[in-house]
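One structure is given here, and the rest of the page talks about it.
Every protein chain except one is present and positioned as in the full complex.
First chain written, first letter: the chains are A, B and C, and each begins at residue 1.
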Amino acid sequence: MTSEALPFVETALRVRYAETDRMGIVYHANYIVWFEIGRTEYCRSAGMPYRAMEDAGVLILVTSVECRFRRSARYDDAIRVRARMSELSSRGCAFAYEILGEGAILLADGETRHVFADAAGRLRRAPAELMEPLMRFREVG
Amino acid sequence: MTSEALPFVETALRVRYAETDRMGIVYHANYIVWFEIGRTEYCRSAGMPYRAMEDAGVLILVTSVECRFRRSARYDDAIRVRARMSELSSRGCAFAYEILGEGAILLADGETRHVFADAAGRLRRAPAELMEPLMRFREVG
Amino acid sequence: MTSEALPFVETALRVRYAETDRMGIVYHANYIVWFEIGRTEYCRSAGMPYRAMEDAGVLILVTSVECRFRRSARYDDAIRVRARMSELSSRGCAFAYEILGEGAILLADGETRHVFADAAGRLRRAPAELMEPLMRFREVG
Partner (left out) sequence: MTSEALPFVETALRVRYAETDRMGIVYHANYIVWFEIGRTEYCRSAGMPYRAMEDAGVLILVTSVECRFRRSARYDDAIRVRARMSELSSRGCAFAYEILGEGAILLADGETRHVFADAAGRLRRAPAELMEPLMRFREVG
């Protein structure tokens, strides 16, 4: 199953004035913030809100990020963030993202990789009660 | 003693691309971030680094902020942040700030008010070992 | 007519992970960004989207901001931003804001003051076609 076939969760947002830069477009690091918004909504849709995971002592650390910028977003544009969980094991996971602008044009895409950690930042395995809903959601959305 | 007579600590910074907006100038909320940089360096100069204060269980919560924007800063401008502790009691403190641009032009000024809290966010009085260096520094710089 | 009696526009948002700080709460300068989101949605509701105003050569510069922080917001909290245009003349305007958290608790309130400027940043009067919809909206919402 290719990454594109996996269920995704789509989140809508509007470009904030604060997110633009003097080129008149969205400052590129903000796409990485939007990726995280996509992850948050993905976990909520999968029945595992990320805040609840943290409160239960399972942190998802970011170990790498990649982003390819294809077109520019502008102030007040309506944006959609699509997030998929592209990999999942008891030690960590990966997400793939697409950022769509007005007219569903692809503005950027990318990936993040993650490991699970405890509240002190030590690597840990994710418990079954976290893994199962995420695995189920990956199969059927 | 007027606020202007109090010793101040000056911190230099350069405007980041990320701090500009589509007007081509620094996005206004970033001045509030610069105020905080001024506070951090003020506390360090007074011999009470803010990180050490937090590690010792004394948090400085922000209860209000005011900022007047007079002129615009631009990408790559050399900025100086001047911070003074304008009030101090065992319950809280206040800071006054000036943001200076190229040629020492006043770009913005403002104030923040603070209360002391413990790690759980409950109000507390600052202990003597924190108050004394701050009070001494306010008198002689 | 007191400020509270003026029509307001309410915008919903969710606290982003990026907006928190090491105290575990929303970093205070982000409330100023939320004020701006409130302004953007107010202007849209009044029939004068701010991007269209800028494209037509009318910029709204921020000349001052005040914010009082009453309670903390946390990651993933559902937030509502209420914005009212509290003053309006051909030279500028002012907005009043309330930030509400879960259970409609007041987290922060504040004001911003503004002048109208042209694309080069020079002060200008707002044209009638901009003033009229804003004045009408202030009366009846």
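Here is the rule we go by: a contact is a pair of C-beta atoms (placed from the backbone, for glycine too) under 8 Å apart; a residue touches a chain by one contact, two chains touch by 3 or more.
None of these values were measured; they are calculated from a predicted model.
Considering the whole complex, the residue from B:L6, B:I37, B:L61 or B:M131 that touches the absent chain is B:I37. Contact between chain C and the absent chain runs through residues 17-18, 20-25, 27, 29, 74-75.
In the full complex, the hidden chain is touched by chain A at residues 23, 25, 28-30, 32-33, 36, 59, 61-69, 72, 121. Remark: the residues of chain B touching the chain excluded from display are 14, 16-18, 33, 36-37, 40, 49-51, 74-76.
Following the convention adopted for this analysis, only the chains that are shown with their structure count from here on.
Although chain B and chain C share one sequence, what matters here is the overlap of their interface residues, and that overlap exceeds half of the numbers used.
Of all chains present, the one whose mean CA position sits nearest the global mean of protein CA atoms is C. Centroid distances built from C-alpha atoms place B farthest away from chain A. Rotation angle relating chain A to chain C: 180°, from a CA superposition, given to the nearest 5. Centroids built from CA atoms put chain B at 34 Å from chain A. Mean C-alpha position of chain A lies 28 Å from that of chain C.
Inter-chain centre distance (chain B to chain C, centres taken as mean C-alpha positions): 25 Å. In chain B, the residues that touch at least two other chains are 23, 25, 29.
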